[in-house]
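Apart from one protein chain that is not included, each protein chain of the complex appears where it belongs.
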Amino acid sequence: MGSPSDAGSAVRGVSQLAAELRRFAEEREWQQFHTPKNLAMALSGEVGELLAELQWLTPEQAAQVMAHPEAGARVRAEIGDVMIYLTRLADVLDIDLVDAATDKLADSARRYPVATARGSAAKAPRS
Amino acid sequence: MGSPSDAGSAVRGVSQLAAELRRFAEEREWQQFHTPKNLAMALSGEVGELLAELQWLTPEQAAQVMAHPEAGARVRAEIGDVMIYLTRLADVLDIDLVDAATDKLADSARRYPVATARGSAAKAPRS
Amino acid sequence: MGSPSDAGSAVRGVSQLAAELRRFAEEREWQQFHTPKNLAMALSGEVGELLAELQWLTPEQAAQVMAHPEAGARVRAEIGDVMIYLTRLADVLDIDLVDAATDKLADSARRYPVATARGSAAKAPRS
Partner (left out) sequence: MGSPSDAGSAVRGVSQLAAELRRFAEEREWQQFHTPKNLAMALSGEVGELLAELQWLTPEQAAQVMAHPEAGARVRAEIGDVMIYLTRLADVLDIDLVDAATDKLADSARRYPVATARGSAAKAPRS
């Protein structure tokens, strides 16, 4: 039997988020705009806004950005926007986001064995 | 008590994925590369690869892309890559991805009430 | 001897734009922010804003966007921003933008001969 905290956690899972985004679009009759190409463009646009929050910071400032109330809130909001469009795009394409990422991670584990990849930027994944 | 299927679902949640990505980076001593700016750039690069899969398709072809075995597999893989870097970036910044998206969705619900937003592209969210 | 129209044309060339952007940055002591990584992020951010102008339009609406005074002005301004950061990045890296594009075009002409590439989306360049 699930405890209340389990239930809370379930509410906040990716599949629940996807369902809420689907209903949000349906209520507003926005499915017509939510084509794969349009959602991919929107995703790219939101990533652009996220980069804009970080672009002029030094690496050290960027590492501390969440300690800055205003900049940290903007970064969190942009990451939320990116997740919204990524989740919506995956839902429209009927792709399980976490499964797709897990499969890709398994690929990377094969391509970059610990013994040879350790500490090497050259071995960092390119795709 | 969680059933086996609950457990399976938990294994595939975002927080579990984040933990696996963290361990993957730590084993390879890649944390030094995984700064917020670098991860944001990598996220943008993966979104670019995703767009490249869709860019020359007609809207109709894109809507059916998952029915095409090769193109569908490439799109799923690119979405997996995007999710990997988004999850890793959020983890490094200590942001809960689904919470951040849920908060942004609540904002959008306030800004785009159903009554006025219905069917209108002009009301589609810009950020 | 250059005619007035030649001179006007020269003023508006890429190398002149690059020089103006360099002076603009120097006067404001912004060279410290204009590293290759930061400028590449800014370029990506501006491309994201450009996509945001087009993302919810139908293909037909997007083809006519310049006939719409407000949306057309926004698209032109975003394209101007993209060109600014691309020119600035190329200048910082000492790359001639038009030469680099011309060399890439010559590559594409070899990879996509007219006889076989005609009308085929599959042969459209991927990079």
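Things worth noting here:
In order of appearance the chains are A, B and C, and numbering begins at 1 in each one.
One rule holds for everything that comes next: a residue touches a chain if its C-beta (ideal position, glycine included) is under 8 Å from a C-beta of that chain, and two chains touch if they have at least 3 such contacts.
Computed from a prediction, not measured in an experiment: that's the story for all the values here.
Counting over the whole complex, subunit C has residues 1-2, 6, 9-10, 12-14, 17, 20-21, 24, 27-30, 32-33, 35-37, 40-41, 43-44, 46-51, 54-55, 57, 59, 62-63, 65-66, 75-84, 86-87, 89-90, 93-105, 107-109, 112, 114, 117-119, 121, 123-124, 127 touching the chain that is not drawn. Residue-level contact of subunit B with the missing chain is found at 33, 38, 41-42, 44-49, 51-52, 54-56. Interface residues of subunit A facing the missing partner chain: 37, 40-41, 44, 52, 56-57, 59, 121, 124, 126-127.
What we mean here is this: only the chains that are shown with their structure count from here on.
The distance from the centre of subunit A to the centre of subunit B, each centre being the mean of the chain's C-alpha atoms, comes to 3 Å.
Shared contact sites, meaning residues of subunit A that touch two or more other chains, fall at 33, 41, 44, 46-49, 51, 54-55.
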